[in-house]
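Scroll down for the structure; my scribbles are underneath it.
Note that this complex is displayed minus one protein chain, with the remaining chains in position.
Which chain is which? They are A, B and C, in the order written, and residues in each are numbered from 1.
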Amino acid sequence: MSTDTELKSSPTHPALAGLNKAVQGLRETGQYFFERGWSVGTSSNYSVVVNRSPLQLVVTASGMDKGRLAPNDFVRCNYDGNQVDADNMPTTDQPRSSAETQLHVVLARMEDVGSVLHTHSVWGTLLSDTFGDAGGFEIEGYEMLKGLAGVKTHQHTEHVPVFENTQDIPRLAERVEKRIHDESLPPIHGFLIRNHGLYTWGEDLAEARRHIEIYEFLFEVVGRKLAAQGKLCPAK
Amino acid sequence: MSTDTELKSSPTHPALAGLNKAVQGLRETGQYFFERGWSVGTSSNYSVVVNRSPLQLVVTASGMDKGRLAPNDFVRCNYDGNQVDADNMPTTDQPRSSAETQLHVVLARMEDVGSVLHTHSVWGTLLSDTFGDAGGFEIEGYEMLKGLAGVKTHQHTEHVPVFENTQDIPRLAERVEKRIHDESLPPIHGFLIRNHGLYTWGEDLAEARRHIEIYEFLFEVVGRKLAAQGKLCPAK
Amino acid sequence: MSTDTELKSSPTHPALAGLNKAVQGLRETGQYFFERGWSVGTSSNYSVVVNRSPLQLVVTASGMDKGRLAPNDFVRCNYDGNQVDADNMPTTDQPRSSAETQLHVVLARMEDVGSVLHTHSVWGTLLSDTFGDAGGFEIEGYEMLKGLAGVKTHQHTEHVPVFENTQDIPRLAERVEKRIHDESLPPIHGFLIRNHGLYTWGEDLAEARRHIEIYEFLFEVVGRKLAAQGKLCPAK
Partner (left out) sequence: MSTDTELKSSPTHPALAGLNKAVQGLRETGQYFFERGWSVGTSSNYSVVVNRSPLQLVVTASGMDKGRLAPNDFVRCNYDGNQVDADNMPTTDQPRSSAETQLHVVLARMEDVGSVLHTHSVWGTLLSDTFGDAGGFEIEGYEMLKGLAGVKTHQHTEHVPVFENTQDIPRLAERVEKRIHDESLPPIHGFLIRNHGLYTWGEDLAEARRHIEIYEFLFEVVGRKLAAQGKLCPAK
């Protein structure tokens, strides 16, 4: 990995500045999401694209406490999801990439995606269970939808696919990739994995964060409305 | 805009001190409301009247993150809602006023209004939907109502109009203006826009903030009470 | 008021140190309760006994923002609830005591009471309404009850009287005084005023704060349990 070696040997390289900025942004994001209760118990994974061609992402390493991410709690991965900095850090203490990195890569391959965020919230979990059998649900009519990139009116219908959870991440990544490139279906800004969590993305970290906030707000509104109507997680 | 030019050329002008104080107050307000979850996802807009005659407001610019408002994330508007500082800042990076500025202007034209605040909360959204068809609802009997300016007893009935949401802000502003000046109807301290959010105001920023707190507290009480009674967002 | 004059003229007087400590403790308490959402919108009143004989209390002045209490946002009152520092501060800007000071005085007259705290919470409001007609309710069987002074086991039944709200505070104070001295009824650690808020007290500020936390925790538990059972604020 010559690119990687170069980065290490030239601390003033512009790419390194971009890397440091990405890491710092994700550390702040982790603290913020942790405080909101969306990333507790070392759950969640966040990434930022630090190079487009060839694709390189900085991703949170496996199993870190998102409320106190340290500068070294990240790994870099390439287009195939392989860790590009592994060779240079042969110690056993080296952070490992999470299995879910594959999902980040699949999303980051889209040209206009600069950041992918994955969180676990109570309301997202409840909705994912409610609509897991149906494979998804729709949110429409809320002004807050305009916080999703490109949405210009509250009279928008946002589809939220719900994928069954699995530990077979490559297979899940395939299903996700198929969905986001299926032009016969409406475009989406995020999706849920059943009883697991939310994935969303944006052109940069700020937009991806905004999307998390929009989804979490709407999940709580829709969840409380369904609960009031006796339609949340109906007993089978 | 001679007034504007003067402000720029004399940094010690008293009006500039007032402007800076207003901006600082709104930045703090944004951080506070963001933490409460009332202004997430770049939603919401806040304003303070910095000159009465001719009317001039400082308003949050379009699409800013309310949790981290910078000193430049504001614009100044006049009686007609037009941006008065636009000519002086010809760069493309210049912040633009939000479409909803028109609603702020309509409210700020009232002589005793020094600040207008607009937020988006979960409970406000649920109530706006519950009472959208009815066009509003009443809150009565709560001690907390005494936090609304001029209310001296809990035996007060506060009318909360709910307007249908629309992207045609000038038309919405007209309907709001008509309602607040209709003396055949009870006076109000705020209103909801359906599935959108709350507008309230006060003689200064402190009073407008207090009104937001009062409404949000009462919305949660009324919302939980209705939910317990099976009357929140009843299925149609 | 010779006592008062002496305090002002001798800044090193031990009573003044006690007064400053009380004010500082109440300012911190206000910030904490405000963050929890128990004292928003300038609601609530707090007091600390700074002299037992003759009785003197420092009390939050009327209408202050509890999240940002300043050192001057307090008044001192005597056994009769009259403001003892009024003569010395003849300016119109002088803070005024709240009407509810009378309730603080009635409670502070009890020999073992060193602090009285009054807050407004969502769950307390909902329970006060649910049990307003019945005049109160009981909480029993929770380990958390052991946080109330003198309670040694979870097998304790705590009576929570609910008084009808009124703007006639002297009359309400009379009813409260009668209840706390009625030895035919079980002793209490606090009470609710319907659709208004909670009063509790302790031998010092720390104990009174603990009691607020205990009540608020139990109110939420009991409130959510009743909601789940369809018994919260039942429609009439």
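By definition in this document, contacts are C-beta pairs under 8 Å (C-beta built on N, C-alpha and C of every residue); 3 or more make two chains touch, one makes a residue touch a chain.
These numbers were taken from a predicted model, which means no experiment stands behind them.
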Which residue of A:N20, A:Q94 or A:N165 touches the chain not shown here: A:N165
In the whole complex, of A:A17, A:A70 or A:V122, the residue touching the missing chain would be A:V122
Hidden partner chain, touching residue among C:A17, C:A70, C:L185 or C:A228: C:A228
Note that chain C touches the absent chain at residues 141-144, 147, 152-155, 206, 210, 213-214, 216-217, 220-221, 224-225, 227-229, 231
List the chain A residues touching the unshown chain? 37, 40-43, 65, 120, 122, 125-126, 129, 165, 167, 193, 195-197, 226-227, 230, 232-235
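The rule is simple: only the chains that are shown with their structure count from here on.
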Chain centre separation in whole Å, for chain C relative to chain A (CA means): 46
Round to the nearest whole Å and give the separation of the Cα centres of chain A and chain B. 33
Out of chain B, which residues touch more than one other chain, so two or more? 227
